[in-house]
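A protein chain is absent from this complex, but the other protein chains hold their places.
Here is chain A:
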Amino acid sequence: MKFAVELTNSSKKFKQTIVINELSLQVRTGILFALIGPSGGGKTTLIKMIMGMLKSDTGTVTALNKKVPNKQLLHDIGYMAQADALYTDLTGQENLEFFGKMYAMSKKELQDRITYASNIVDLADHLSKKVEDYSGGMKRRLSLAIALIQDPPLLILDEPTVGIDPLLKLKIWQELTQLKNQGKTIFVTTHAMDEAEKCDEIAMLREGSIIATGTPFDLKQQFNAADLDEVFLQAGGETQ
């Protein structure tokens, strides 16, 4: 499997607004891939199309060699939404257990995965607390732990590190790199250019189209920029 995610001429229109416009994108298997772009540029819509939560109006979407939408495919995708979708009246442990049970796992396996995932996001000591007592960053971390719960080969994370302090952010990125080294494909959206810098490949999404792709190095050369911030600004300014 060469590409973990592949979109060909995919579009999405809401009423009269075109959000994704004839977009084609290929994400190689086993890399850390960042989707960057301004707010309202269609990043979340694109993610939902890959997940099969939204159906592409045109073209095809393929993930892990399966044509989207496909319910079985969801088994193999760890998803973290932009907004924390957690049951705040339940504890962290109960949230993890509940979402974990959506994937075929033995009880033992589930407990092991809960321990693993909560350790990565540094929440192991707070699992018995109700989520309504969590801070914003803790909720974000719990969402990430839920995305990791079934040990999926493909991770799709919509702005995973918003509201997380620099130290933990570093730890999470180290872990994402580690997961990548295990052969997983990680697809993140981000606003933080220092994070995009850590990725193998970047695609820049603007007004529903991919305006630039490549390694961070490629992009900097292409735009003749010193850093990715400059690339972001230049690419953004180009079409204005």
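Note that contacts are C-beta pairs under 8 Å (C-beta built on N, C-alpha and C of every residue); 3 or more make two chains touch, one makes a residue touch a chain; residues count from 1.
Methods note: contacts and distances are computed from a predicted model.
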Name check vs UniProt for the chain missing from the figure, options "Multiple sugar transport system substrate-binding protein", "Gas vesicle protein A", "ABC transporter permease" or "DNA repair exonuclease", returns "ABC transporter permease"
Selected residue (touches chain absent from view) among A:Gly30, A:Pro69 or A:Gly137:
A:Pro69
Tell me which of A:Leu54, A:Val188 or A:Ile202 is the one touching the absent chain.
A:Leu54
What residue numbers in chain A mark contact with the hidden partner chain?
51-55, 69-72, 74-75, 77, 79, 81, 83-90, 94, 97-99, 101-104
